[in-house]
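Since the structure comes first, as structure tokens, the remarks are kept for the end.
The complex appears here minus one protein chain, its other protein chains still in place.
Now for chain A:
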Amino acid sequence: MKAAVIQFPGSNCDLDMLNALQLFGVEAQIVSHKATSLAGYDAIFLPGGFSFGDYLRCGAIARFSPIMTAVTTAAAAGKLIVGVCNGFQILTEAGLLPGQLMMNETPGFICAEVPITVINQQSQFTNQYQQATITLPVAHGEGRYYADEATIAQLEANHQVIFRYQTNVNGSAEQIAGIVNEKGNVLGMMPHPERAVEAIIGNIDGQDFFRSILN
């Protein structure tokens, strides 16, 4: 598999994502937000961080980056697209995923390891998970997932909700932590699987995420 990790100005989990992918033997490369083509890549990762400082709505400026046209084309072509944290915010801003990420219910950045349920163990991103309950790190100030009732109902009915917090981490609707698009090839999630792939840093529950993508 050949993967691209998009680097926006202000991305700060780009190298963590690159390392995690390389740990699983993926041929991964950093690609600038100014690039215009993603030809040849099987999977595209939008990493966490504070793109363009996120002084406006998170991801609102990044989504106008030249690379986003190529991301949209790749999504339409059925390539795997993964947005983690700021990447998730950019994907919703770009309209590649429904809903929006808002300021946490209790304002303030939260860094924690939180229990999460893998709701859909059939997705291209979770099919290697054997157990439904996992723990993943979260690190965000604007991770409260919001969508109108009809959209939420649709997400649930189509099994597009992939991850759900087991506790009320940030006030997300239905405690949603991660969703896919209707086709199932675009995933957005607030938790950081790339921070949970090595035992020495205390968490390996992200390993099956990468194994699933490779499967």
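The rule is simple: a residue touches a chain if its C-beta (ideal position, glycine included) is under 8 Å from a C-beta of that chain, and two chains touch if they have at least 3 such contacts; residues count from 1.
Assume contacts and distances are computed from a predicted model.
In the listed set "Phosphoribosylformylglycinamidine synthase subunit PurL", "Carbon monoxide dehydrogenase large chain", "ABC transporter permease" or "Peptide/nickel transport system ATP-binding protein", the entry agreeing with the UniProt name of the missing subunit chain is "Phosphoribosylformylglycinamidine synthase subunit PurL". Looking at A:13, A:26, A:134 or A:190, the residue that reaches the missing chain in the full complex is A:13.
In the complete assembly, the contact with the undisplayed chain comes from A:139, out of A:60, A:139 or A:204.
Mapped onto chain A, contacts with the missing chain fall at residues 9-10, 12-13, 15-16, 19-20, 48-50, 52-55, 108-112, 137, 139, 141, 192, 194-195, 197-198, 200-202.
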